[in-house]
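Only a single protein chain was left out; the remaining protein chains are all shown in position.
The first chain written gets the first letter, and so on, giving A and B; residue counts start at 1 in each chain.
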Amino acid sequence: MSIVATGISKRFGDFVALDNVSLEVPTGSLTALLGPSGSGKSTLLRVIAGLEAPDTGEIVISGEDATELAPQKRGVGFVFQHYAAFKHMTVRNNVAFGLTIRKRPKAEIRERVDQLLELVQLQQFGHRYPAQLSGGQRQRMALARALAVEPEVLLLDEPFGALDARVRAELREWLRRLHEEVHVTTVFVTHDQEEAMEVADQIAVMNHGVIEQVGGPRELYEDPQSEFVMSFVGPTTRVGETWVRPHDLEILLAPAGDAAEAMIERVVHLGFEVRVELVRADREKVWAQLTRDQCEELELADGQIVYVRAIQERVFA
Amino acid sequence: MTRFLRRFGLRGIAFTYLGVILLGPLALVFYRTFENGVGDAWDALSTPETVNAFKLTLIITAIAVPLNTIFGIACALAIVRRRFPGKGLVNAFVDLPLALSPVVVGLALFLLYGRDGWFGWLGDHGIQILFSLPAMVIATIFVSLPFVAREVVPTLREIGDEQEQAARTLGASSWQTFWRITLPAIRWAVIYGVILTTARCLGEYGAVAVVSGRLQGETETATLRVEERYESFDLAGAYAISIVLALVAVLVLVAMTVIRPKEEAVQ
Partner (left out) sequence: MSTLETAARPVRMQSERASTALSLGLVTTYLSLIVALPIAALVFESTNGGWEGFWDVVTSPEAIAALKLTLWTSIAVALINAVLGTVTAWVLVRDSFRGKALVNAIIDLPFALPTIVAGLTLLALYGPQSPVGINVAFTTTSIVLAMLFVTLPFVVRTVQPVLLELDEEMEQAAKSLGATNWQTFRRVVFPNVLPGILSGVALAFAKAVGEFGSLVIITGNLPYQTQVSSVFIFSRIESGDRAGAAAVAVVLLVISFVLLLSIGAIRHYATRHDRD
């Protein structure tokens, strides 16, 4: 285990940011802390980094008790949402910073910086200043800077949050590939479930200072342990007390067994996907997700009466 | 542990510095003034010459502040919204009073309006400038010139001129745009600048000392009177006037503290 957090609690005045949180991060994995804002995910990350001190609990990094250690001594690399670039230094000097203060020989630093710039594809930007780079380039620089000192653990705080959608998608893929190449234990914080699902091996879903569930993307999607996890990690529609994935909601043209009667309010065509908004006899609104072909086959139209049935459903205590 | 010591150490240095330079001397003067009761201080303050000195200070301030306020706003508008040659020079002249010794200011006016000066002929025609109220007013205007302009310029830059453009397209005249759109937007900057200007006017000494001639009861301001009392070995009198000026300074500080956040909120 690279990181073991046990019983971490943290309050800011009256606000409980973390409530007895425990988490294990396997060595070499890519873990996501996923949750809405205020869920405590950034706080947990900063506690691991040593940028916040927890009220209770302990942090063990690579087998050593790091709870009392200052951030300088923890061997963690940290990447900030807004890059925290040293704006008065060139890209090269930014990346070299960790090595410069450790007084490594100049030749060694130069070589390492060259390596890293190549890794993050910023070779020709070495002598520019951060202000002259785009957001995505700045974040790649920040990553190179954090990796330069060969940290045991890499922590990223909403690293793509400040970037626009396309750059975000590119960098997501890039991060995954980087991780496969470099294999550093990585933990990143995000509120974007698609990002977590796409990039991470293991996801910890957090809400109101508590970890609701930890698992792989598939596990979380198909076997959620709470309403929150189910609705946060994927689309849901509610049928009475049960929760159903919209693509698990079957639409039948004729009554059958336990299928409930419902009227189609609206059929929304979203390209390949079709969303069918229905209102049941008991006035409850649900929606189903069909493929275009399924929809054509059934010849659905607004105002039509149909029968809906869940192929798979979940009930939470 | 070291963190606590470091915090306390820096704090200790800062407090010692402030105490030795600022607070210690001030506290002592407060004490000394009222050492023998309020009566003595009151007597010192109510002599006719002293009362006239305060009056004169107030009159000069009452003339200088409005003039510099209007100038400051006009100047800021010109610098930020208009293009014209020599803007750098205008900027330099507006900032100059901040960097220039008050004695040099006084001397410059002395030379301009003195008997052999370029405007010396005014005296020949019965218009007394030097050693009289006009010179003192001009000197005070000079030294307190920059404050309103310097406070308004960054605010004007920050708010941009889109609102003004919108007003124009809706048919507002230049004056209406200024009065209804621009002025409300800069009002806190103007107020803050006015406070600074007033403080400067009330406290001016050097430039006025050169041009006033220091006729007791006529061309002596409150600050000049402080020195006069000291030179006449009336230390109690000097302290008493100083306390009044210090209390005014405290009021100014309070006003600055209250207004500054409002001004910064716009930026």
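Keep this in mind: a contact is a pair of C-beta atoms (placed from the backbone, for glycine too) under 8 Å apart; a residue touches a chain by one contact, two chains touch by 3 or more.
As the structure is a prediction and not an experimental result, all values here were calculated from the model.
Q: Where the complex has a chain not shown, which of B:Phe34, B:Phe54 or B:Tyr205 is the residue touching it?
A: B:Tyr205
Q: Just to verify: which one of B:Ile138, B:Ile159, B:Ile181 or B:Val194 makes contact with the chain not shown?
A: Going through B:Ile138, B:Ile159, B:Ile181 or B:Val194 one by one, B:Ile138 is the residue touching the chain not shown.
Q: Would you mind spotting which of B:Leu45, B:Leu58, B:Ala108 or B:Ala172 touches the chain that isn't drawn?
A: Candidates B:Leu45, B:Leu58, B:Ala108 or B:Ala172; residue touching the omitted chain: B:Ala108.
Q: List the subunit B residues touching the unshown chain?
A: 6-7, 10-11, 13-15, 17-18, 21-26, 28-29, 32, 71, 74-75, 77-78, 82, 84, 90, 92-112, 114, 117-118, 138, 141-142, 145, 174, 196, 199, 202-206, 209-210, 222-223, 226-227, 230, 238-239, 242, 245-246, 248-250, 252-254, 256-257
Q: Residues on subunit A that touch the omitted chain in the whole complex?
A: Looking at subunit A, the ones touching the missing chain are residues 49-51, 70-72, 76-78, 80, 82, 84-88, 97-98, 101-102, 129, 131-132, 142, 145-146, 148-149.
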